[in-house]
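All protein chains but one are shown at their positions in the complex.
Note that the chains are named A, B and C in the order they appear, and that numbering of residues resets to 1 at the start of each chain.
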Amino acid sequence: MKKIHRPVVGIMGGSTCSKELYNDTRLMAGKLAARGVVILCGGGSGIMEAAARGASESGGLTLGILPGSSAGQTPPNRWIQIPIYTGLSDARNAVNVRSSQAILAVGGSYGTLSEIALALKIGKPVVTYKTWDLPPPPTGDRGPLHAAGNPDEAVRLLLDLVEME
Amino acid sequence: MKKIHRPVVGIMGGSTCSKELYNDTRLMAGKLAARGVVILCGGGSGIMEAAARGASESGGLTLGILPGSSAGQTPPNRWIQIPIYTGLSDARNAVNVRSSQAILAVGGSYGTLSEIALALKIGKPVVTYKTWDLPPPPTGDRGPLHAAGNPDEAVRLLLDLVEME
Amino acid sequence: MKKIHRPVVGIMGGSTCSKELYNDTRLMAGKLAARGVVILCGGGSGIMEAAARGASESGGLTLGILPGSSAGQTPPNRWIQIPIYTGLSDARNAVNVRSSQAILAVGGSYGTLSEIALALKIGKPVVTYKTWDLPPPPTGDRGPLHAAGNPDEAVRLLLDLVEME
Partner (left out) sequence: MKKIHRPVVGIMGGSTCSKELYNDTRLMAGKLAARGVVILCGGGSGIMEAAARGASESGGLTLGILPGSSAGQTPPNRWIQIPIYTGLSDARNAVNVRSSQAILAVGGSYGTLSEIALALKIGKPVVTYKTWDLPPPPTGDRGPLHAAGNPDEAVRLLLDLVEME
């Protein structure tokens, strides 16, 4: 029987971003989706919209893990095909991290930092692109953190990580 | 632009069930999936497996909203294409209810009852099939509760409810 | 060393209620608190306010497990001494049930039903007073459900259940 589980990459980043980061994210998501990767994000604006847009435009599948309990509370961006309404507010970040086989973190601020931290805590691999440059932790090792210098490198790293599953 | 959001029906029920209920659920999920409805369930065994199986066998898309934080903690059944690891334990039932446009409740026990109750609390329509026969609530009205006498009636009711979105 | 864990009874019920149920709940909470029982509730109005009020007036400790992420979103009633802001919306009901050694369910509608159902699912004892009269479940047994005919009987049952811990 063919494998039925589908590879999922979570793309995390700020709800506002520069035009350059928006376009880079849309490009990366499109390339991942073209390879059959499901794109998961927080369902909102900024980096989240760019991720869902790039994937949808490439014919891929997009999931938005929303903080609110309904579309009325937190409407998904228009490129989300399947919205999941967690009703968890910011704690939904943990669901994003757990449900992705690898994480791409782009730009952002403290919300993105909390997602990077949660991922590294549970040993989930994170590829960073133009985001936090973390110092080493006070205790323990650095975890599976990969800094990508450009969009192509990020896509290559993520495809490798998802393949390893 | 074409509509990008996809209709989602959540199928709730016990993690153990009779062979008859399993087959009825598989049939109903298959018919819904054949009409383009995404099937969401708790990702486990019993009714949840029957739902994901029927939908996958009909070429549909299946989401499993798991209670654990990883496949190691709560492995999804083999018909789940996209597992969402909530790490919420039983509180994941609320995510199932919120993320479905309509609910089909089949068989089950107190877990299914809590999902029916949460759905009716927030006004989400519920179609019941061979499950709890609830008395009226101590206060307030009965809510959007529809009892189906057979699988075909359940499918028809659910397609109507999802269309109304 | 003396035991440091404190007994906790969760009181669940509707955010609106009759004056009679309000006073009965206030009385029951007061009697439990006078015996050293911490009173946990959802932090809102109606039965939740009556529970916190009765306990606070008797010199007891009151916890409110709120659905919102802050007092701005969901202000606790004025008798809550320690508000816990879960940010989980209705899924906070699961936290209430898990954190209580026994549950008292009074009046209410579907929200209260979901709490009774979650409690019985995990085997947590429930004392009911003027609330849902549940039929037996479609599968499995009825669970640790105790119907109290009057406030004194409810208090007696709860003290016994908490003592058994």
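Remarks
One rule holds for everything that comes next: a residue touches a chain if its C-beta (ideal position, glycine included) is under 8 Å from a C-beta of that chain, and two chains touch if they have at least 3 such contacts.
Predicted model, so just to flag it, every value in this text is computed and none were measured.
Note that of A:G10, A:G54 or A:G108, the residue touching the chain absent from this view is A:G108. When the full complex is taken into account, the listed residue touching the unshown chain is C:V95, out of C:V95, C:L145 or C:L159.
Although one chain is not displayed, subunit C still touches it through residues 4-6, 8, 38, 56, 61, 63, 65, 69-70, 76, 78-88, 94-95, 98-99, 122.
The missing chain lies against subunit B, touching residues 69, 87-91. Across the interface with the omitted chain, subunit A contributes residues 14, 16-17, 88-91, 93-95, 107-114, 117-118, 120-122, 130-135, 137-140, 143.
Going forward, only the chains that are shown with their structure count from here on.
Of all residue numbers used at the contact between subunit A and subunit B, over half are used by both chains, marking a mostly same-residue interface. Closest chain to the protein centre (all Cα atoms averaged), using per-chain Cα means: B. One simple way to say how far apart two chains are is to compare their mean CA positions; for subunit A and subunit C this gives 39 Å.
Inter-chain centre distance (subunit A to subunit B, centres taken as mean C-alpha positions): 27 Å. Those residues of subunit C in touch with two or more other chains are numbered 88-91.
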